[in-house]
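As you look at this complex, bear in mind that one protein chain is not there, while each of the others sits in place.
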Amino acid sequence: MRVTVKQIAELLGGQVIGDETTAITGVSSLTEASPGDISFLANPKYAPYLAETKASAVLVAAAQPGGQLVQVVVANPDQAFARLVDTYGPQVAKMPPGVHPTAVIGENVRLGRDVTIAPYVVLADGAVVGDRSVIYPHVYLGADSRVGNDCVIYPHVSIRERCTLGDRVIIHSGTVIGSDGFGYATVEGIHHKIQQVGQVVIEDDVEIGACTTIDRARFDKTRIGKGTKIDNLVQIAHNVQTGSHCLIVAQVGIAGSTKLGNHVTLGGQAAINGHIVIGDQAIVTAMAGVSKSVPPKTVVRGYPAQEIKVAQAQEVAVRRLPKTQQTVRQLEARIADLEARITELAKAKP
Amino acid sequence: MRVTVKQIAELLGGQVIGDETTAITGVSSLTEASPGDISFLANPKYAPYLAETKASAVLVAAAQPGGQLVQVVVANPDQAFARLVDTYGPQVAKMPPGVHPTAVIGENVRLGRDVTIAPYVVLADGAVVGDRSVIYPHVYLGADSRVGNDCVIYPHVSIRERCTLGDRVIIHSGTVIGSDGFGYATVEGIHHKIQQVGQVVIEDDVEIGACTTIDRARFDKTRIGKGTKIDNLVQIAHNVQTGSHCLIVAQVGIAGSTKLGNHVTLGGQAAINGHIVIGDQAIVTAMAGVSKSVPPKTVVRGYPAQEIKVAQAQEVAVRRLPKTQQTVRQLEARIADLEARITELAKAKP
Partner (left out) sequence: MRVTVKQIAELLGGQVIGDETTAITGVSSLTEASPGDISFLANPKYAPYLAETKASAVLVAAAQPGGQLVQVVVANPDQAFARLVDTYGPQVAKMPPGVHPTAVIGENVRLGRDVTIAPYVVLADGAVVGDRSVIYPHVYLGADSRVGNDCVIYPHVSIRERCTLGDRVIIHSGTVIGSDGFGYATVEGIHHKIQQVGQVVIEDDVEIGACTTIDRARFDKTRIGKGTKIDNLVQIAHNVQTGSHCLIVAQVGIAGSTKLGNHVTLGGQAAINGHIVIGDQAIVTAMAGVSKSVPPKTVVRGYPAQEIKVAQAQEVAVRRLPKTQQTVRQLEARIADLEARITELAKAKP
């Protein structure tokens, strides 16, 4: 990027304090900025960084004292900065469009309009890629799998046979959709594989992070609901169903056949037992271990997870516990003393 | 699939209630079924779903009241359904056999009979693939690595140099076998790499999930015992040895040089310390953190893990703790009161 502070102020409808001809060549936070960068101050607790920043200009909600930093006063510096980044900042990289000659394309594959099929992509027989979708290098789409319109599939993603993605789905590198569920029939200590012949269905507007694994159902569908966002290194077992617009943070594990409602949030590293239901708008805090179903709109925490107020009261109680145990020892001594005294008194009774 | 209920009843030795000419085109659970599907009722708690299911037919253990659903009465609906799925359901996808012309095959590579080597597979010098094994696209087999007979290696698996797999091993997408162990000699705060020149040995009939990592030994062998099944996103550090027929659920981590006996079960997200021994048939519950060796046939739970009854008694005790602390405060007051009264009484003593 190469723009002037004036151009930025015009874009954002802001007032410039200082030299509006200052050239801006990058965007950054206050602490990471280099000369030529523009930054922003949204949270007043970062105001001290204004004196030290190497940025050339800063978006602020109100004029800040001192300094030679050029200021642009805007109503909401955080939102204004996001708009600035969208307009002038580094753009999301685009693969060149078209089908690369090295792509291996099976029989009966259907490609939509304006697709990008990058080098070394393998599309097995019957795979479908919708209009304008971008398939990065080394992606594998299994037989009869289907990617909708306007999807982005990053390098090294495996989408196994018969799994389907809706429109505007984004899947980051290394993620695996449709690996076999972990199912065995154990007879006399030997684990015999139960074939996993179901599918995974990813609905519209889902985004899935890197190195996440979503297993295919035993014979039905593992389903990720519309608009749900899943972070990196998440494990979703066979036959799990998530509702719409859930947030599943990194390293969460969800065991088989569990069902999430809509707008559920699972914090990082939380583990959810199999065959339970997490109600609409429930929140599971980071690292919680949920063994039983959770009612809607409930926040749970800890292991085994309990309603958050109950869990926190127990955490406070445990922190006090060494002191409590000391008190109990003192009470024992005081009671022993009382017992001795009362026995003495009783003897002395006329 | 396209069969009649009559054909299904004949396959399973069942009795049809309703129209045996009904056409069946798919298999599904009661709740996920579409018209044309056959489903099953194994657990009586799901009987209410019979009224709502869109399935066209259902396997049952005994005739169910009402409804126009075609029923097939069989001895064991769960097992019968599995057999039906195996016979008529979607089949596990097969790669077309043969060596794809894009496969890069190093010097002294040996390929068994009837192997499948898919597009863009790279077999480094000296790699061996046994009879009938299937190597999916983009797999990398390092120098002198060896895959046995009847194995299936899914896309994007890396098997590093000199690692070996037995027969009938299945490895799911994105898994890494033989990455370097995490070993450093730290001198004055600087971590110097200790070369990891050992191997990984995977014995017969092992299945390993997606995005799991198994590090090579420092100079010996990391070993996964015969028939052991490992889920997704599991970390197995250098020099770990598992026994035969273990079950290791998703997101477990096992630190270096730890040894599992035979038939050990590790629940999801459990973490096992390094240099310890988990005895035969021991069970570590989900999310447990095991710091010390576990005797055979023992179930452990919690962090730090303890024998399950002990751990559960402490969990119950913690849930009661806020109440206990309230009781202790009341006891303090009652004792103070007793102390005052007894002092009063003693004074009053003639």
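We call the chains A and B, going by the order they appear; numbering starts again at 1 in every chain.
To be clear about the criterion, contacts are C-beta pairs under 8 Å (C-beta built on N, C-alpha and C of every residue); 3 or more make two chains touch, one makes a residue touch a chain.
Predicted model, so just to flag it, every value in this text is computed and none were measured.
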Per the touch definition above, residue among B:17, B:42, B:61 or B:197 touching the missing chain: B:197
Contact residue for the chain not shown (choose from A:3, A:17, A:308 or A:331): A:331
Residue among B:23, B:75 or B:317 touching the omitted chain: B:317
Touch list for subunit A against the chain that is not drawn: 27-29, 32, 82, 85-86, 89-93, 95, 100, 102, 118-120, 136-138, 154-156, 170, 172-174, 207, 209-211, 227, 229, 231-233, 245, 247, 249-251, 263, 268-269, 286-287, 302-303, 315, 318-319, 321-322, 324-325, 328, 331-332, 335, 338-339, 342, 345-346, 349-350
Interface with the undisplayed chain - residues on subunit B: 104, 120, 122, 124, 138, 140, 142-143, 156, 158, 160-162, 174-176, 179-180, 182, 184, 189-191, 193-195, 197-198, 211-213, 215, 219-221, 233, 235, 237, 251, 253, 255, 269, 271, 273, 289, 303-304, 306, 313-314, 316-318, 320-321, 324, 327-328, 331, 334-335, 338, 341-342, 345, 348, 350
